[in-house]
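Here's the structure we're looking at; comments come further down.
The other protein chains are all here in position, but one chain of the complex has been omitted.
Think of it as A and B in the order they're written, each chain with its own count starting at 1.
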Amino acid sequence: MSDTRVTVAKTYKLYVGGAFPRSESGRSYPVTDAKGAFLANAAQASRKDARDAVVAARKAFTGWSGATAYNRGQVLYRVAEMLEGRREQFAAEVTASEGVAARRAQSLVDAAIDRWVWYAGWTDKLAAVLGAANPVAGPYFSFSVPEPTGVVAVLAPQASSLLGLVSVVAPVLAGGNTCVVVASQSRPLPAITLSEVLATSDVPGGVVNMLTGRTAELAPWLAAHGDVNALDLCGAPASQVADLERAAAGTVKRVSRPPVTEPDWLRVPDIGRLRAFLETKTVWHPIGV
Amino acid sequence: MTVWEYAPAPESRDIANLKASYRMFVDGQFVDGTAEPLKTINPATGEVLAEVSTASTADVDKAVKAARRAYERTWGKMPGAERAKYLFRIARMIAERARELAVLESLDNGKPIRESRDVDVPTASAHFFYHAGWADKLGYAGYGPDPKPLGVAGQVIPWNFPLLMAAWKIAPALACGNTVVLKPAETTPLTALVLADICQQADLPPGVVNVLPGAGDVGAALVRHPDLDKVAFTGSTEVGKQIQSALAGTGRKLTLELGGKAANVVFDDAPLDQAVEGIVNGIFFNQGHVCCAGSRLLVAESVADELLAKLRARITTLRVGDPLDKNTDVGAINSADQLAKIQSLVASGEDEGADRWTSPCPLPDKGFFFAPTVFSGVSQAMRIAREEIFGPVLSVLTFRTPDEAVAKANNTPYGLSAGVWTEKGSRILAMASRLRAGVVWANTFNRFDPAAPFGGYQESGFGREGGRAGLEAYLDV
Partner (left out) sequence: MAAPSTVSAAPPPEPATLPADLAEVTRDESTLRRFLSGLPGVDQVGVEQRAATLATRSIKKAAKLWAIDTAISMVDLTTLEGADTPGKVRSLAAKAKRPDPDHPDTPQVAAVCVYSDLAGVAAEALAGTPIGVASVATAFPSGRSARAVKLAEVGEAVAAGATEVDMVIDRGAFLAGRYGLVYDEIVEVKAACGTAHLKVILETGELATYDNVRRASWLALLAGGDFVKTSTGKVSPAATLPVTHVMLQAVRDWHERTGQHRGVKPAGGIRNTKDAIRYLVAVHEVAGADWLTPALFRFGASSLLNDLVMQRRTQLDGHYSGPDYVTVD
């Protein structure tokens, strides 16, 4: 009997400033599974959606970067908790998106959850590991602390729709940055579902802004945007990388270059992705009575 | 009233061992360049100091090849403990030849001998000493147990701290196991070539350090050379952007240390006399040719008049003149071009309605000099509040609340340095965290140390120099 029930199909929208708008352009594009069968229509974000997302990310920056590291750690851990509760759903979406076997999908989802946990634990260690009391030759106390770079535009990996995405977004957040993410172009659905998790965990609106659509269309706008401080080119089309880097040079953005081929995201990361989006601030003060 | 004129107290220029001509340093030898030689002049007098050979693209290629060979055959494979001993040697030799280097630097650059003697040269030596110690301890630096060098680094440095910038670039590169090709600035090539001579005296293996004098075209050719693994540049934001753009898609690692427009924020509870010193040191140190110069003074309205009066009185005591005179506080502007740029920005300040005050100090009648100048009544919209003047010109703005101070201080695409003056501890920490700058000096200004990372936010560049953080620029991590 239940076989005859028509399922309620989900509408996949963008995630900007804590809300789920459609693209202002009204455009959408069909998303298929690995075998080419239709899965859903995804919003096809425009340059104006990208612009709005940058505004939202900038607005959220003060609060997120100013939160205590302990608080950010708790929020990121909360994301892991929420994801854990929706393991099955994500496994199904990853299976559909990436065409991997169910067991493989499950291990990718588990790794994604664990990655949030790993980065959640980093928030309040970074200053100790990357900062320093500088033993300068004079009567000064000098210390250096890592600070978030600002608004990061992230071109998410194209192949790994969830684990890859989490592996690039979580370090950006752990450092205190906010971001505009362009999800995998052909596998965007787990990214939007992840956005639903972020929206219902304690991540403040605007801290992560998720765009779906054509990476090659959106990337140049983000790369040249004057209020974007850094660019993660992980999922950039190879043919576009040099152009994007040139555009980024216009405002001296920090650029994280793409790997030659997408890495095995199951490997435990190092802190390179954290460091890539952190600045070092050095403070001096005289020591005297 | 009594007038006490200090008699001239010039350092002897003979100490500089100035030679009629200098040659580039490639593969351990001083050789002629195949491009047109340049003449480097003394900006305090306009006289030609020496002829310096410059590099052609073929010379750039030769130098990069030499650096590659040295990297592959000797330096890259050498145990860190051995590399360290070379760097320690260089540090010591800089100290031994400190007086010669200081006089030569002042001759070629125009900076006061007091600064080249007390700041540039000792700090350059300290950079080598500091980084020498890292060479065999890189595994403890937080980049993994056995971080690897990148290979060959192309380094381009500016004219404002010629020797010190060479040290900032070469010391960490060598400590991490890289070899380098360094291009000093067109107007100030001499001390880098003496540093090359020191490398030779220290018996540094040939090709580990190569020095190619020349103008911007040599730098452009160097940073675009396809066989580099790393490019490091200190200079203007404009050129930094060109380099970042040129390196797009190459995968070559890049660090940039660019311009700035630092705010020096003075609260009403500041130690005023020391704030005046800090402001003076912030903008008139090295004639204001400092990327991290405190060129925008943001002062609380309630103490603005008192502070400005003290500031003007203090600036009036600055002695502008012969860089070799031990009593000179402000030396020569490095070049005619730079002087013209300063004059044009100062003219824009007057045109835009800011109030100009210039020290009544006498100026020498030859050479390039500019009297210390303060603009008050400056608003954020004026060019003198936004553009890097790179000269002894201070723009004064006022604020009423800490929020306004932060908003004005951060209202710039730059983010290299900032200053804050207040005796309230909690306010210092709040300001330090809110000011968007790579270096924040609280109740002091323009302090540098090899152990303290230095570098910018935003359009002031990326990457750090100094400290543990500075090693990242020269490691494959």
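Note that in this section a residue touches a chain if its C-beta (ideal position, glycine included) is under 8 Å from a C-beta of that chain, and two chains touch if they have at least 3 such contacts.
This structure is a prediction, so every number in the text was calculated from the model and none was measured.
Only one of B:Pro43, B:Gly110 or B:Gly278 touches the chain withheld from this view, namely B:Gly278.
When the whole complex is considered, the residue among B:Ala9, B:Ala340 or B:Ala407 that touches the unshown chain is B:Ala9. Against the chain not displayed here, subunit A makes contact via residues 139-140, 286-289.
Although one chain is not displayed, subunit B still touches it through residues 1-9, 114, 118, 269-274, 277-278, 309, 317, 326-327, 423, 443-444.
As a convention for this text, only the chains that are shown with their structure count from here on.
Between subunit A and subunit B the centroid-to-centroid distance comes to 37 Å (mean Cα coordinates, whole Å). Those residues of subunit A lying in contact with subunit B across their complex are 129-130, 132, 134-138, 140, 142, 144, 147, 149, 229, 241-246, 248-252, 254, 257, 270, 272, 275, 279-286. Listed in rising order, the residues of subunit B touching subunit A in the complex are 126, 142, 144, 237, 240-242, 244-245, 247-249, 251, 256, 258, 413, 428, 432-433, 437-444, 447, 449, 451-455, 457-462, 464, 467-469, 472, 477.
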